[in-house]
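For this view, one protein chain was removed and the others were kept in their places.
Presenting chain A:
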Amino acid sequence: MAQLETIDIPHLPLSLPVHVALYRNVENAELLKQELLAGNSEFEYALIDASMVLSRAHAITAIFRAVNDYMNDRLKSRNVHSEIVFSFSSTNNIADSFRKFGIADSTKDLLVVKVSVTPEITHDSVAAHLEASIKGTPVPFDDETLSQISDVAKIKKFYKLGALPDPKATGQANGTHADDAKRRLELSLLGAIALRGS
């Protein structure tokens, strides 16, 4: 069963619903990447290496930035889906952001995002296509699941936030400190995404 969530992102028009699914133990990343690179429009998704995603808010912030840029006709990459991958980045280097946040042949944990840019793309059509295309275990797109997937050290390194306290390290000493550290890291990521290109 595909767990495709259509998320309500405030401020975006109802005419542009956003569908998100999270998978673990993905076995056919190589094929998905090939379809994407070949420009097969059926496989036009934002395919994100979920180990680079800290939280739901992190992902939604990147999605929001990309869709807002799409609505204002100022995409820096090919389409709104590649732009979502790019929007995770804090730098203007598109190729680098694809390498860091995009699907790789070895990707096991995958975040899939699809924006209904035409009325034909619906929750059901996306759910059916994903079910047929992705060999992996659907899991809920929530902070608890993402906390098991995300590679905090890798995320901190990419965003150059190595000086921040580590949510996992402080967690052993004190539970509340771990929450504070994670919150601070998350808010720092949101700021970095918002400021890209400034």
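Criterion: a residue touches a chain if its C-beta (ideal position, glycine included) is under 8 Å from a C-beta of that chain, and two chains touch if they have at least 3 such contacts; residues count from 1.
Basically, contacts and distances are computed from a predicted model.
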Among "NEDD8-activating enzyme E1 regulatory subunit", "Vacuolar protein sorting-associated protein 9A", "AP complex subunit beta" or "EKC/KEOPS complex subunit BUD32", the UniProt name of the subunit that does not appear here: "EKC/KEOPS complex subunit BUD32"
Option from A:Leu37, A:Ala153 or A:Leu187 whose C-beta touches the chain left out: A:Leu187
Positions on chain A where the hidden chain makes contact: 8-14, 56-57, 60-61, 64-65, 68, 71-72, 74, 161, 163-164, 184, 187-188, 190-195, 198
